[in-house]
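Heads up, one of the protein chains got dropped from this complex, but the rest are sitting where they should.
As written, the chains take the letters A, B and C, and residue 1 is the first residue of each chain.
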Amino acid sequence: MSLSRTVRHAKAILTGFKYLFAGPRLTLMYPDDIQELPEGYRGMIEYDWDSCIKCSLCAMVCPADAMKMYVSKEESEREGKVVKRPGINYTRCIFCGFCVDICPTDSLRFTKVHDVAYYTYEEQIYPPAEFSKGVPRPLYLREPRKVRAVLDERRGIRYEPARS
Amino acid sequence: MDILKLLFEPYIFIPLVFPGLVAAFLLLLIIIWLERKIAAKVQLRYGPLYVFKPLGGVIQTIADLLRYLFQEPIVPREADKLAFLMTPVFLFGLAYLPVVAVPISPTYYAFRSDVSLLIVMALTTLAPIFTVLMGWSSNNKFSLIGGVREGYLVISYEIPMFLSAISMAILYKSLDLVEIAEAQKGLWGVILNPLAAINMLLLMYMSTSKFPFEIPEAESEIVAGPYTEYSGIIYGLVMGASYVKLYVLSLVYSILFLGGWNPLPINDPMVAGAMLFVKAFLLVALGAFLRAVYPRFRIDQAISIGWKIAFPLSLISVVISLLLIMGGVSLVVK
Amino acid sequence: MRLDDLRKEIEEKLNGLGAEVSSKDPNLIEVRVGRDKLVEAASKLREMGLDHVKAVTGIDYPKERFEVVYITSSYSDSLSHFLVNLRVSLPYDDPRIPSLVRVWPSVLYQEQEEKDLLGIEFEGNPRMEERLLLPDSYDGIPPLRKEFKVRVEGIDA
Partner (left out) sequence: MISSGERELELLIGPQHPASGHMRLVAKVDGDVVVELRPNIGYVHRSVEKLAEVKKYLQIIPLVERPSLADTTANNLAYVMALEKLLGIEPPERAKYLRTLLAEINRIHSHLYGLGIHGVMIGSSTAYMWCFGDREPFLELAQELTGARLTYSYIIPGGVRRDLPAGLGERAERVLRYMENRMRDYFNLYFNNPVVRARLEGVGVLSRHDAINLGITGPNLRASGVAYDVRRAEPYAAYPELEFDIVTEEAGDSFARVMVRVREIVESMRIIRQVIRKIPEGPILHESYEKLIPPKLRESMKQRGMVKFPSVFANLRVPPGEAISRVEGGRGEVVFHIVSDGKLSPYRMRMVTPSFRNVILFEHLTRGVRVADIPAIYGSLDYFPPEADR
C-alpha cells in the first residue's frame, strides 16, 4: 500500500466525516413545504372565455393533440353558425406552453399550478365551459408552507419561507 | 420470582438477552436506521424521517419489519425448496451463535473455556457456507454468481483474520477471551499491535460484505447476489444476518483490541456489558459510515487484497507479537 | 481548406466512377454515385481522411426510388468542418445496396436500423438478419415507408 494511496483513503474518509457533521441539506420537504415557482413557470393553463376569438390556433399548434376545438352548442344556436371553443385534455398535455404563446389575445395564460391529482381519467378532460372556470386548487392534507428557492454560494440551494 | 432469577443466570442471559438475541435485535433495529441516516447526512439529505418524526424516524426499521412480515414470501418453482427455505434460518442462527462464548465481564459469562477465542472464530466461519448454499438453491444465475463470490471471499479473508486474532492471543499468552480482556487493564491491544488491529478491522468489514467489499450482493452487477430470489420475512432474516455477524465480530474485536470492558469503574456485569456494547456499536456504526464513502471493489481486487495485503500483514503482526513477547513486554495477568 | 478545394479533390479522386459532385455553402458536399460503384467511391473517400459516418438516411419516394445518404465527415482538424454526403438511388422494387461496414465500421448499427425500419437490404452487413428497434416478431410493412400510415387526429374534439 503506497503512501499516496493511504493519504487518499484518509482524505475520502475525512471528507465523509466533514459532511456527516457539517454538510448542508438540499431536500425540499414536499408536501409540507411547497416551492414558490418563478415568474413564467409553465404550469396548468387558464382560459378566459370572453376575450377568446375562437381562432383555433392553440389547437393547431398543440404538439400532443391535447387542445381540441369543441362545438359550443349554446353559442352555435344563438349565432346560427358553428362556433368552436378550445378545451384541454390534461392526460395528454406536455406543458410546452405553445398554445399560450401563440394565443393572439392572451386568452390562454400560464398558472403555476402543476401538482394536481385526479381520481378518474375523465376528470382530466376539460371541455371549454370547465376550462374557463380556472385551474383546480391542489388539495393538501395540511396547509403547506410556501417556500422559495434561494441559490446560495455556500449551500447551493436553500429553501426559505416566502414573503407573501 | 424463580423464573426471573433464572433469566439472570449467565447461561440463559448471555445467549438470550445480552449480548445475545435481545441486544442483537435492538442493535439491528437501530443500526439499520442509523446506517440510512448516516448515508443520508453525507449525501445532503434527511433519510427516514416520517415514522416517529420527533426522533428522526427511529422506528423506521420496525415499520419495514412489519412490511416484510406481511409481504408474501415467494418461492421460485425451480428452486430447491427445502434448501431455499432452510438456509436463511441457519444463516441467521449461525451468525448469532458465536455470541454464547463471549463474556461480558470478568465474572459474568455463559461458560468459560481455555479456548473461547477459537470457539468464537470457528463458529463465525460456519455462516458463509449457507450463503453459498443459498446461491445454489435459488437456481438463479445471479444468485449462483453471488454465492460463488461469497465463497471466494471467504477463503481470502478467513486465514488472515485468524492470524490477526492469533497474534493477539500470542501477545496475551492466552486463548481465553476473559483473560485477554483482563490483560488490557493498562495498554489496549490496538496500541501494542496496531497493524493487527487495522488488518482485523478491514477483514471484519470484508467478511460481512460492508463497503467497499459489498461484492456478493453487488446490486448493479448481480441484482442482490444470493438474496435475489428472497422476499418477505425470509429476506428480512438474511438481511439481518450480516449485521448480526458484524455485531458478534465487533464484540470480539472490542475484547481483542479495545480493552473489552476496560476501563471498568466498578465490577458490575451491567456496567461492563454496557462498556463492551458501546464499543461494538461504534464499530458497527463505522462500518455503516463506510457505505457513504466507498464504492465497491471488484471480486478479483478483493481477493488480491486478502492474499497480497492482508495475509502478509497478518504474518507481520504475528511476528510483531512474538518480538514484543521476547522483548519482555509482560502484560499478562497471572 | 476551402470548400471548393475539397470539391475539386473529391472530383479528382472519384474520377472514372461516374460520380456527380456538387457543393453547397457553407460546408456541404454532395456526391452521387451508382450503386455498383458505391463501395469503391466510399473507399476513396475514406482514403482522403473522411473517417466516419455521422448518419445513414434512407428516404422512400414511393413507386419511384429509394435514396440512401451516408453523411460522412472526419475527426481530423482540417476536414472536420466539412460534411460529405454520399448519395445512392435504388430502384423501388429492388432496394438492395452493398454495405459499407467494411469501409466505415461506424455504419454497423445505422445500416441495421435502416433495414429494420425502411426495409433496405445492405448486402454484407452482418446484422441484416436481426431486428434492432422493432420487436423480433414484427412482420409488417417497414414502418418508415410512406405506405405505412399513422393515424392522425384533427383539431376537433
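To be clear about the criterion, contacts are C-beta pairs under 8 Å (C-beta built on N, C-alpha and C of every residue); 3 or more make two chains touch, one makes a residue touch a chain.
None of the values given here were measured: they were computed from a predicted structure.
J.: Taking the whole complex into account, name the chains on display that the unshown chain touches.
T.: Touch partners of the hidden chain, whole complex considered, are A, B, C.
J.: Which of C:28, C:48, C:90 or C:128 touches the chain that is not shown?
T.: Candidates C:28, C:48, C:90 or C:128; residue touching the omitted chain: C:28.
J.: Among C:71, C:90 or C:128, which one is in touch with the chain left out?
T.: Residue touching the absent chain, from the options given: C:71.
J.: What is the set of chain C residues that contact the non-displayed chain in the whole complex?
T.: 27-28, 51-55, 57, 59-60, 69, 71, 75, 77, 80-81, 83, 85, 104-110, 113, 117, 131-135, 143-144, 148, 150, 152
J.: Which parts of chain A are in contact with the chain that was left out?
T.: For chain A, the residues touching the absent chain are 5, 8-9, 11-12, 14-16, 18-19, 26, 37-42, 55, 57, 60-64, 94-98, 101-104, 106, 110, 149, 151-157.
J.: Quickly run down the residues of chain B that touch the omitted chain.
T.: Residues in contact with the chain left out: 39, 42-45, 139, 141-142, 144-145, 211-212, 214-215, 218-223, 291-301.
Note that only the chains that are shown with their structure count from here on.
J.: When you draw the chains as points and link the ones that touch, which shape shows up: line, ring, star, complete, or other?
T.: Contact pattern: an open line, chains touching in sequence.
J.: Taking each chain's centre as the mean position of its Cα atoms, how many Å separate chain A from chain C?
T.: 42
J.: Using the touch definition up top, name the residues of chain A that touch chain C in the complex.
T.: Interface residues on the chain A side: 56, 59-60, 62, 65, 67-71, 84, 87, 127.
J.: What part of chain C is in contact with chain A in the complex they form?
T.: Per the touch definition, chain C meets chain A at residues 153, 155-157.
J.: Which bits of chain B are touching chain A when the two form their complex?
T.: That would be residues 38, 41-46, 289-290, 292-294, 309 of chain B.
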